[in-house]
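Below: the structure, in structure tokens.
Omission of a single protein chain aside, the complex is shown with its protein chains in their original locations.
== subunit A ==
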Amino acid sequence: MDVNPRRLVGIGAERISNVADSEFPGHYPNEDNSWDLEKFKRKLTVQVQRLSQRSIEFDLVGVDASIANAFRRIMIAEVPTLAIEHVYVFNNTTVIHDEILAHRLGLIPLNVDPALLDSRKDGDTPTDRNTLEFKLHLECSQNPAFNKSSLTTNPNPSDDDLYINHQLLSGHLQWIPVGEQSDRMTDVGPTTKDIVLAKLRPGQAVDMTLHAVKNIGSVHAKWSPVATATYRLHPNIIIKSPIPIERADEFAKCFSAGAVKVDKKGVVKIDKKGMRNDTVSREVLRDPEFKDMVELSRIRDWFIFSVESESAYKPEQLLPEAITVMKQKISEMRASAMQLSQASEDVPMADV
């Protein structure tokens, strides 16, 4: 794989080089480098690599770090989701304090499409358009089927044998449809039904009403739609001079498994697919003989995104949602900038 050296971030034993992109107008003589949509589209590659029901890995090639980072930041902090925000406690005799339990409830991912609800600002009245209501009611008791004589057959009884309802689970959330909600959505609840919220013993009980609202991750991480949204740069390994055959295996061991292949004759080759997964540990640069035979780098504009959804969004929906949010921000700014330019001639300047 021959990559334009301008696209490479050099990785040395103790330093990195050429971190920033230099393709700006005026930087290289006789080169344009100004923004050109057609040119951008030609260079742009977006390729989904792996997809599961919970996560996605895709390559975004040909964009600047500022753009890739904007999407990453938006996926984490600005794509809206729903989470429990208000907890009305009527009874809680478990060992978990009200505020701790309320916090735990807030963190439960809900399986509601956020597009179905409006966001609710502080002070807004709750309506069927902006709030979901849940009930949480559980009482623990002794299991009447288990008594002293059962101990002879089962000398080490589990909590399940001894008690009924000894665990408060996310699956115990009961959705109370309000107004038109039952027409617009079905089967509202947690994405995972077996999250333990509290442990109970006979006589303890929980009775709560919960209100879930729509908001974004920058307000509180419980509204973040992702578990992780990260990217890394595609590694690039260049062998500059042939590796001695007798040390070929040693050389291959300096890299992640699969990145370097040694054939029967002992000739070393870089495996394209394996290189992608190399950690660029720089182990090879510690060897006095090897260090001048290779060049380690990463490709500056090749972003390998890895996104895990932890919300109602399917993993493949998250980037489109982030793009939508970005475009909203742009149009908001444009409206304001337009106003300024129309009011121009005499624009009032603000104090800092």
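Throughout what follows, contacts are C-beta pairs under 8 Å (C-beta built on N, C-alpha and C of every residue); 3 or more make two chains touch, one makes a residue touch a chain; residues count from 1.
Quick note on the criterion: contacts and distances are computed from a predicted model.
Between the listed names "DNA-directed RNA polymerases I and III subunit RPAC2", "Large ribosomal subunit protein uL10m", "Eukaryotic translation initiation factor 3 subunit G" or "Secreted frizzled-related protein 1", the UniProt record for the complex's undisplayed chain reads "DNA-directed RNA polymerases I and III subunit RPAC2".
Among A:51, A:100, A:176 or A:221, only A:51 touches the chain that is left out of the view. Only one residue in the set A:17, A:91, A:127 or A:192 touches the chain that does not appear here, and it is A:192. Touching the missing chain, out of A:132, A:233 or A:319, is residue A:319.
Touching residues on subunit A toward the chain that is not drawn are 24-26, 32-35, 37, 40-41, 44-55, 58, 60, 63-64, 66-67, 69-71, 73-74, 77-78, 192, 316, 319-320, 323, 326-327, 329-341, 344, 347-352.
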